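Working notes for the structure below.
Only a single protein chain was left out; the remaining protein chains are all shown in position.
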Amino acid sequence: MRNLLTGLSAIALVSTLGSAASAQEGKVLSLYNWGNYTSPELLAKFEAETGIKVTVTEYDSNDTALAKARAGGTGFDMVVPSANFMQIWIEEGLLLESRPDQMENFKNMDARWIDVSWDQGRHYSVPWQWGTIGPVVATEFYKGDINTHAIWLDPPEELEGKINVPPEKNDVMYAAIRYMGGEWCTGDKEFLKGVRDKLLDAKQHWLSMDYGIERMDSRDTLAQFYYNGAAFRAREVNPDIRYGYPKEGYSMFMDSVAILADAPHPENAKLFVNFIMAPENAALISNFATYSNGILGSEAFMRPDLKDAPELNTPAELVEFGGWQDVCPTEVDELYTSIWTDLMQ
Amino acid sequence: MATKPQAFDPKSQPGFGFVAGATIVALYLPIIVLVAFAFNATSSLGIWGGLSLNWFIKAWNNQQIVDAAIFSLWLALVAGALATMMATLAALAMTRTAPYRGQTLAYALINQPLIVPEIVTAISLLIVFSAVKATTGYSGAGYLVLAHTAFCIPFAYLPIRARLEGMDLTFETAAADLYANPWKTFLHITLPGMFPGILAGFMLAFVVSLDDVVITELVKSGGQETLPTFMLGQVRRDMTPEVNAAATLLLIPSILLVTAVHLINRRK
Partner (left out) sequence: MADAAEVARRYQAAAARRRWILKAPALLTILLASFGPLAVMLVYSVMEKGNYGGVAFGQFSLDGWTAVFFKYDPFDETTSLVVANLTVFLRSIKLALVTTIAALLVGFPTAYFIATRPAESRSQWLLLITIPFWTNLLVRTFAIMGLLSNQGLVNNALIWSGVIDKPLQMLFTDGAVLAGLVYVYLPLMVLPVYASLERMDFRLVEAGYDLYATRWKVLRHIVIPSCKPGLIAGSILVFIPAIGAYVTPRILGGGKNMMMGNLIELQFGQGRNWPLGAALSITLLAIVTVALVVYIRNTAGKGGAHGH
């Protein structure tokens, strides 16, 4: 018994020391990214070219990632926050000013993604994937106009009780505010009360508030307010699936790679950041995650079905309705949070 | 069920066999579906699209899944074994003795992880361990082993204690009367008697550790992905049969291990 005990604790000790030692080796890199968002092919190619092995650890929400990084001591080198969180990461001093704009491959960056509000001139981050959020509809069951948030905020009878909305505060609030005729970051209480009532009323017509699009495959939901890349994958299963760009205003999102201020391997991380700005590498990310990247010339290396997908190519006449979720003033954000917790309960 | 209505079996209760049978069918139905869809040709988890081995090849070649699966098993074995040993020692100290000062307190403490919802423990651990990680610079698997061992202890403890409490003292008293030393009595009488409890305790601890998501998610550092936290990350996007394939492959060592434990137990 005692031998067994010492033996097992020795194993435990050796293994923990082992992992501590490997953390000090040179040719490794730790990426903290959204689940199922990292192309294994991309990592294999990076390792082949540089000899650096990337380990991926995953998170499922901006809040989890932020909470962990703020608590410190994570051992991660890179993280992929969404645009509407990037400002918090930078303000809190969590990110390294790695100056991607001075890197070799920065010349490939699409000019529209350089002077973005959340990282002016790209001193901290480079795009990983970007997309839009809108209604995804099974048109076999609903034939009406889908370029409107009414699909899920004033649902037609055909879709009653067959709707899913993701539990993402900013995405939902943005759409609801625009649908009700307001501007993002409005602090007008009278107006926001209307938004709250609308959401609480609409929730009764929903089936679920969760992540995932596979419930559309089985027709458990016939409509979702969801992300364009997922809509593309849903259409691969059910050809009648269509994705809409609401004229009331829809939001765009972008997740960007940044290096953490306390990264153990900042130099390796910079190599990686530069690496993903090469068109052929950016295309690998898109081919896996089915969203657009921000690199010019990557189209040439993308899957043809993805490159030309209507979900990834906003019709010219609807481009103007897209907008970004800037970080709102704290007191406004608290109002939105209050509405959100009411809705979730 | 082949029951003989003529012979009166005092042990049998009407309908119990049916419930047990139905339970086992219900327990295996999701597993069968899970394994079946690992062989699905399309990427759906709900609609059958033909037979294929694609997802197995994908999962096998996905370094992330392989690493996560190995780490999960390793963690569950180490934490489960540690928790079972600690629980066994504690159970020996805390059962079959006259009440003594501090006993209730110790009992409450042992069971404390049970009454605290995972999410609460997880967030407290995130706060505390992060502070330790930031000061010591060590961010290895030790934190996860410690956290898992802690919440596995009560799971291992309950069956062991239940077993000990019900054990007949006669043999031990007899052995003591025959001047066997306490260690020998323990080794030859108490331990074999406890063994089914210890085994049940270890199995519970192992399973509980293997299934944990919330605590692991918040305690893990870079490169410490377990299969559940890996899958939690996938929930946000869509699940593919790749994880089914991984889970199916994991079933094999699991079954081997359970069977080995089963055989050892039978030899006793």
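For clarity, chains are labelled A and B in written order, and residue numbers in each chain start from 1.
Everything that follows uses one rule, which is that a residue touches a chain if its C-beta (ideal position, glycine included) is under 8 Å from a C-beta of that chain, and two chains touch if they have at least 3 such contacts.
Bear in mind that the values here come from a model prediction, so they are computed numbers and not experimental data.
Remark: the residues of chain B touching the chain excluded from display are 10-17, 19-20, 23-24, 26-31, 33-34, 37, 45-47, 72, 82, 85-87, 89-90, 92-94, 97, 100, 106, 109-110, 112-121, 123-125, 127-129, 146-147, 149-151, 153, 155, 157-159, 162-163, 165-167, 196-197, 200, 203-204, 207, 210-211, 213-214, 227-228, 231-232, 235, 239, 243-244, 247, 250-251, 254-255, 257-259, 262, 265-266. By the touch definition given at the top, chain A reaches the unshown chain through residues 61, 63-64, 66-67, 70, 88, 92, 161, 164, 167-169, 189-190, 192-193, 196, 203, 206-210, 215, 218-220, 330, 334-335, 337-338, 340-342, 344-345.
In the analysis below, only the chains that are shown with their structure count from here on.
Separating the CA-averaged centres of chain A and chain B is a span of 34 Å. Put simply, chain A touches chain B in their complex at residues 1, 4-5, 8-9, 11-12, 15-17, 19-20, 23, 30, 32, 34-38, 40, 43, 55-61, 64, 67-68, 71-77, 211-214, 217-218, 230, 233, 236-237, 289. Contact residues on chain B toward chain A in their complex (touch as defined above): 42-47, 61-64, 67, 74, 78, 81-82, 85, 126-127, 129-135, 137-142, 145, 191, 217-218, 220-225, 229-239.
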